[in-house]
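All protein chains but one are shown in place.
Let's look at chain A:
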Amino acid sequence: MTESVTTIKAIASPLPSQPQGEASGSQPPKSQKNMTKAERREQQEKQRAAKAAAKSAGPSAKPAAAAGGSNVKSAPSAATVPAAGTPAKRSDRRGTVSGREAPNMFDEPGKARGLRIFSHFGLPKPPGQAKGDIHPAIIRLGLQFSEFKIAGANARCIATLTAFKTVIQDYVTPPNNTLSRHLMTHLSPQITHLVSARPMSVTMGNAIRQLKLEISGSDIDLPEQDAKDALCLKIDNYIRDRIIIADQVIQEIAGNKIKDGDVILTYARSSVVEKVLLRAHAEGKQFSVIVVDSRPMLEGKKLLSVLTSVGIQCTYLLLPAIGAVITEASIVFVGAHSLHSNGAVFSRAGTALVAMMAKQHSVPVVVCCETYKFSETVQLDSFIKNELAPAGDLFSSFPITRPKSTLTLSGQSNLEILNPLYDLTPPSSITAVVTEVGVIPPSSISSIPLALGRSTL
């Protein structure tokens, strides 16, 4: 922080943390008062553009390095606006700036200002600079999340918890403080950093809540290393009991529903469903699989390669063609991102279509879901909470018959790409939910705590 302030002083007149509109650069010949409103606005837009350019030019971890780096890089790109202003502003008001910046990430002044109707979904954004001391493991994780290198509710939760184990081990209780009280405040900025990379999944939320409970319940008298080891052990147990072992129980229970000669339809790629199918095949059951996939994520391809490599007979098609094969299917298996207390399933976008289609044709729909994915909230539709897929090259999967530059959709002023990642399947389309406590109808989520012997999920 201090470095960037010195840099500012060296280059330009000191720039206080003023509201953006009033910031005066060191160099425009007119002072703010003399500029007309239009000119002021123009300057504001230019500053915003320069900030956007600077930000995309140099994402990095430490504010100091960023200040130095972006100073160099943005100087040539931002002609009139003092580049020194931007790092100071960025590090001063990181939270508000990135919040305001995000919707305007991909636009330039004068063009469309991002999605208007679904702007509350939050566009995917590269993780901003880390404020405060974020542990390198968390920074790495944030980058992996934002680039979708780690995707899927289970994978994200396990990765998060593993990273937290490292953080906890490296943590040192400051003097005059106790681990059980201070560790939580230490973890909060780490969690915020992860959330800024990609909105938190329900699984991560439940796991973190459990972790907080464990931390606050840890014994004050324990020596620090013992307390940290105990917490890491609890994390390991959580992963083992509620994810790994739960998956094994689900494999067994769902496997019982698979009979020889079945045609199983599945959508996109669920880690649990993949394990169920592999295990049933290993047990010698004869069945074939229809993998339904959808663009732009095309996650089903990975599932297809895994299943065919063990010798399961598969058919692959895209979602719009599902009407042609639904009559062939005898059972539908899907995974879930989360399960809500009104019985609705929040899962990869397209799952709702598959479930409703199956219901229409009297094909049973089975959702495989561990209990730690349950959320006590009620969700009624897909709009209230969702996430957008990263804006990527939409045509990468097509055979290239025209030059790529003609295929890109970005940069057109009247066109915005909307790619929600999730959708909500109503409980009426679901036949059964397989969890580690057994097969339950979707309306009975609320009786799960009783089954697990607890008072809450």
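Criterion: contacts are C-beta pairs under 8 Å (C-beta built on N, C-alpha and C of every residue); 3 or more make two chains touch, one makes a residue touch a chain; residues count from 1.
Just so it is clear, contacts and distances are computed from a predicted model.
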Name per UniProt, for the chain absent here [options: "AP-1 complex subunit gamma", "Nagb/rpia/CoA transferase-like protein", "Large ribosomal subunit protein bL20m" or "AP complex subunit sigma"]: "Nagb/rpia/CoA transferase-like protein"
Touching the absent chain when the full complex is considered, from A:N176, A:Q225, A:T327 or A:S362: A:S362
Selected from A:A159, A:I331, A:L388 or A:L424 as touching the chain missing from the view: A:I331
Residues from chain A at the interface with the omitted partner, ascending: 257, 331, 362, 364, 366, 431-432, 437-441, 443-444, 446-448, 450-453
